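Notes follow the structure.
Incomplete set of chains, arranged as in the complex.
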Amino acid sequence: MSMMMDHSILFDHARTSRIGLPEAVFCDGKPLPALQELLARFGRDSKKPVLFTRLLPEIFNAIPKDLQLQYDYHVLSRTAFGTTMPLKQKGSVAIVSAGTSDGFVTWEAARTLQYLGIRYAVFEDCGVAGLWRLIERLDEINTFSAVIVIAGLDAALASVLGGLTPKPIFGVPTSVGYGIARAGKTALASMLTSCAPGLGIMNIDNGYGAACAAARVVNSL
Amino acid sequence: MSMMMDHSILFDHARTSRIGLPEAVFCDGKPLPALQELLARFGRDSKKPVLFTRLLPEIFNAIPKDLQLQYDYHVLSRTAFGTTMPLKQKGSVAIVSAGTSDGFVTWEAARTLQYLGIRYAVFEDCGVAGLWRLIERLDEINTFSAVIVIAGLDAALASVLGGLTPKPIFGVPTSVGYGIARAGKTALASMLTSCAPGLGIMNIDNGYGAACAAARVVNSL
């Protein structure tokens, strides 16, 4: 009765040429068969590299072993890729986070940059309750082309760092915290109302998005 | 038909002996005749001093001139009192605020302390976007018995100061800001989720409450 179309996923392979960023697969909520089919299509020797984000270990471990071997999988960040892009000659990104609990976001950003061929460094445990941890590393942070700041709770690090760096800076609030932290909504609102000028803010836990924003800057240099 | 009681306001004059803090009149929303009657009852020579808060200039200016003269009225903080309490021998409070826009709250706290006979000092413009402004004054701040921190927007000052002072510290989020600052709700949530331990937080713009909290500490010394 219906005239359903073949519903194989329409990939946006022109995206790289159009916006400089290849398509990625957000795995959360996609059923296992669909993910397995996608992973089979874009493995190590695929000409069309794809980044998989929010790929839970229990999902990754459920696919065939030989398929697993075609991927570089990273548990904490829940990311996988078969092939990365060539290392860019210009540009680098500093990723500064408040605490180790933010690691799943920090490393999603780091892994996305690695996949995109962009140099980066991670500076963890810079939360403002112990200001010296940030101050000591500030000069090094300011040698990078762009800065990503990652923090949960009240995300005060965004304001402090935003007042200390002249670089393009992107904030990622994390869902770390409880009660009125409201799964990151407080950190998000806090970053958006920072009195430090010119911070571009991402959705909660969106390390991938911050890496893409930084990549847009690096691609412009 | 009804057996309405005489509805003259029942004052809680035993409050001072019970909790160490005299009653205050929150004027916002009370009709002019009621306020005028109250102001007439508790002027300069009243044996029962009362603090009036949220007393708008247009209201104060609408009462008879001779009644006005019985009060020490302060426009920015919208407070009035006829008589203050004797200066306490022990204890003092530092009031640290992020910016001059927070002044109406900062000075409500300051005026409440003045009324309660407690020494205080105000440190304005300590917002974290220019960290040096706070750092320069930190040693002096730490000479006080308790600290009140007042900030709007993302209220990052609370976390930073909370990590730098060992004193009892009370945070007052202010309604300064726009958009997702949501009239202080973001600053409130931000202070409540601060990673600096042991901050007691007040309702938005509640400078009076913070002064009372600090007074409870000073009264305990």
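Should a chain be cited, it is by its letter among A and B, assigned in written order, with residues numbered from 1 in that chain.
What we mean here is this: contacts are C-beta pairs under 8 Å (C-beta built on N, C-alpha and C of every residue); 3 or more make two chains touch, one makes a residue touch a chain.
What you see is a predicted model; the values in this text were computed from it and never measured.
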Total copies in the full complex, given that 2 are placed here: 8
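Quick note on the criterion: only the chains that are shown with their structure count from here on.
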Computed distance of Cα centres, chain B from chain A, in Å: 43
Chain B partner contacts - residues on chain A that touch it in the complex: 98-99, 127-131, 153-156, 158-160, 162-164, 177, 179-182, 185-187, 189-197
